[in-house]
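Sharing a structure here in structure tokens format.
One protein chain is absent from this view; the other protein chains keep their places.
All chains are identified by letter, namely A and B, in their written order; residue positions are counted from 1 within each chain.
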Amino acid sequence: MNSMGRRRSQITAASAAGLLILVGACSTDTDGGSDGENTAAAIDCSQFEQYGDLEGKTISVYTSIVDPEAEEQRASYAPFEECTGAEIEYEGSREFEAQLPVRLTAGNPPDIAYIPQPGFLKSLVEDFPDVVVPAGESVVSNANEFYTPEWVDYGTVDGKLYATPLGANVKSFVWYSPSAFADAGYEVPTTWDELMDLSQQIADDGAIPWCAGIESGEATGWPATDWVEDVVLRTAGPEVYDQWVNHEIPFNDPQIVAALGTVGDILKNDTFVNGGLGGVTSIATAPWNESANGIPDGTCWLHRAANFYQANWDESLEVAEDGDVYAFYLPGKTADDKPLLGGGEFVTAFSDRPEVEAFHAYLSSPEWANAKASVTGQGWFSANSGLDASLLQSPIDQLSYELLTDPSYTFRFDGSDQMPGAVGAGTFWTEMTAWVASDKSDEDVLAAIEASWPSS
Amino acid sequence: MTAAIPSTTLVDSGASTAKARTGRLGRMDQRAGMARARLARPWTSLLAIVLAVLWTIPTFGLLLTSFRPRQEIRTSGWWTFLQNPATTLDNYTEVLFGSGTQFSTFFVNSVVITIPAVVIPISLALLAAYAFAWIDFKGRNILFVAVFALQVVPIQVTLIPLLTQYVQWGLAGSFWTIWLSHSIFALPLAIFLLHNFMKDIPPSLVEAARVDGAGHVTIFFRVLLPLLTPAIASFAIFQFLWVWNDLLVALTFAGGSPDVAPLTVRVAELAGTRGAQWHVLSAGAFIAMIVPLIVFLLLQRFFVRGLLAGSVKG
Partner (left out) sequence: MDWLIDAGSTGHKFALMFVAIALFVVVMGAILLAVDRPKRVPGWVVAAAFLGPTVLGLGFGLVYPGLRTIWGSLLDSKGNAFVGLENYVRVFSEDQFQTVLRNTLMWVILVPVLATLIGLVYAVLVDRTRFEYLAKTLIFLPMAISMVGAGIIWKFVYEFRPDQPGVNQIGILNQLLVWLGLPPQQFLLGEPANTLFLIAVMIWIQTGFAMTVLSAAIKAIPDDIVEAARLDGLHGAKMFRFITVPSIRPALVVVVTTIAMGTLKVFDIVRTMTGGNFGTSVVANEFYVQSFRIRDLGLGAALAVILFVLVIPLVIYNVRQLRIAEEIR
């Protein structure tokens, strides 16, 4: 059996099992769509009565999430479609961010879109004030009930809630091989200094500790921005981080220069990078999603990447705390200093039709979060407080959720995702790429980004 | 030099002319013989072979790669295949069956999009090229240059104005928008190329028909069209390839909905939400290539024959 088929059948089995958990006994709605045969019997529709009868209504959803993740998205709408009779038209595209504004300008908006960055949401609200629809009452009450004020805030523009969180991710992770660590006698570090000592120790043992790659097509450079953000949180602290993201201090503030220098202690250190891929400059051309393969291949030991990096591992590898690959928390300055960098997508509506609001409300409810968790193999969790973490199937997703909800960790949202597009999806990427590719100095890089910050 | 050779890029085979068939064939054989003699010189053949190999290696490498297991692709070059001949169809299975929508749906969409998007612009361009070459009217040259210059308008600048119109007409998301858009975008180049062939047809032919009392429409269909068949077939191939390989137009006007989205949309999705790996990309690239290759092989004889059929020479 091919790997894909295997994954697929896992999903189906999991979805049936997951939905059984959701249930209780079951009233069935037999007139529903054709795709829910195996789930129809298991869904408890009593929780969906609030949405009313939406038979014959269609809701279009436009997102940047494509297969295989899109398959999981569609599966998670099944209970809603079954119980309300509504039909969800899902469309995922890699060109989402370029195409959405085109559609909005042309007067052809989808009903619902999943916006991957709060900064993008903000510019959409500014550019298309009449097209983006503020969240309806039921959505607002869900948001306030199930999400922390910070998460509600990411979807709020000028005091109005437009978008609710969909999925979440945690980026402050270092992937490694637990089995190889055990064999070599290395310990998972708990402070930044220990991390540097470990790197030095691996280097002294004759290996190159880190591997990294920031090539990602037209988005080349973004993994490097995550590095910088993670380190700013650790060396300058969350308050400075917020000021930096909101441009209350210049982009090239001395504290940021210092942070970039700290990143450079790893990424621009020829004895620390770039295991199996080349020298420092190879970071710029190594594809992000393949750059950690050195860990199972034995050419590198450490790779900083988010929980969703799991999708890129060969299916044959076991992802577990005692398995082939796993991730540890990228440590703070001290063991008690625990900043956490993460991100997520946000659901926003372009129509105030009742069925659209109903679906928006469903997506912000724990029912959806749990339905999604039970059909998801890996690479997804939610900040929804009603999420039953035991439904998450991947240990790394469980760990992510644990860290996110642990009050001793200070969460901050991905900074480049909140900055204006010209910086967050522009110069921050390109300048970080130049930083590794042509050894541009820390000061020059940050000054160039500062200069590109839009004046208005 | 040009002046010395009146109507140049003309004709070769088809032999529907006054020339004696036997004499022509004899001469063709003669020339073929010369060519063989020329190629007998080893360095010319060598150069031809080297170029062909150079041109093929990149594609061949990826083709081989698409049949190798993921782990092998990553850790060894495709040229080590003979030492380690592990093959798999997993990459293709993943591409063909990895989506919620059946692959054949996208395939049908591509065909349905492509045929009218080739037929319509070529017909329009033929008519326009004829007008520019053989009908006298005021401002003909200025209009021709304007049409020619429109080639440079990047398709991207047209997306928003066109989509706005389509939405107002209630056409957004249908095949009509793609047909219409491709037809328009193809016109400048099609007119430019076809005009070039059209004006090479000897004026005497057109004049003769006109003296017989034929109108422009009759001349166009009876005299010019038969002569242009190979040129039309050639341009059809190019237009076919451009439409078949287009992603941007389909994505913008039709959206990615499975009812209209062509193959390229599916292949682009292979790159995954956060970037893809060689094993799926290589298989996807080949599946997308198959149809264009077949079409090319079927129509290639027109290139070999020459771009104008029949007619008189020199």
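The rule we apply is simple: contacts are C-beta pairs under 8 Å (C-beta built on N, C-alpha and C of every residue); 3 or more make two chains touch, one makes a residue touch a chain.
What you see is a predicted model; the values in this text were computed from it and never measured.
Touching the chain that is not shown, out of A:281, A:351 or A:410: A:281 (per the contact rule at the top). Of the listed residues A:92, A:165, A:178 or A:221, the one in contact with the hidden chain in the full complex is A:221. Although one chain is not shown, part of chain A still touches it, namely residues 97-98, 101-102, 123, 127, 215-221, 276-279, 281-282, 284-285, 298-299, 421-422, 425-426, 430, 433-434, 437-438, 454.
Note that in this section only the chains that are shown with their structure count from here on.
Contact residues on chain A toward chain B in their complex (touch as defined above): 2-5, 62, 64-71, 74, 89, 91-95, 99, 102-103, 105-108, 216-217, 287-290, 293, 297, 308, 311-312, 314, 316.
Across the complex, chain B meets chain A through its residues 70-71, 74-75, 89-90, 93-94, 97-100, 159-160, 163-164, 166-168, 172-173, 251-252, 255-257, 265, 268-269, 271-277.
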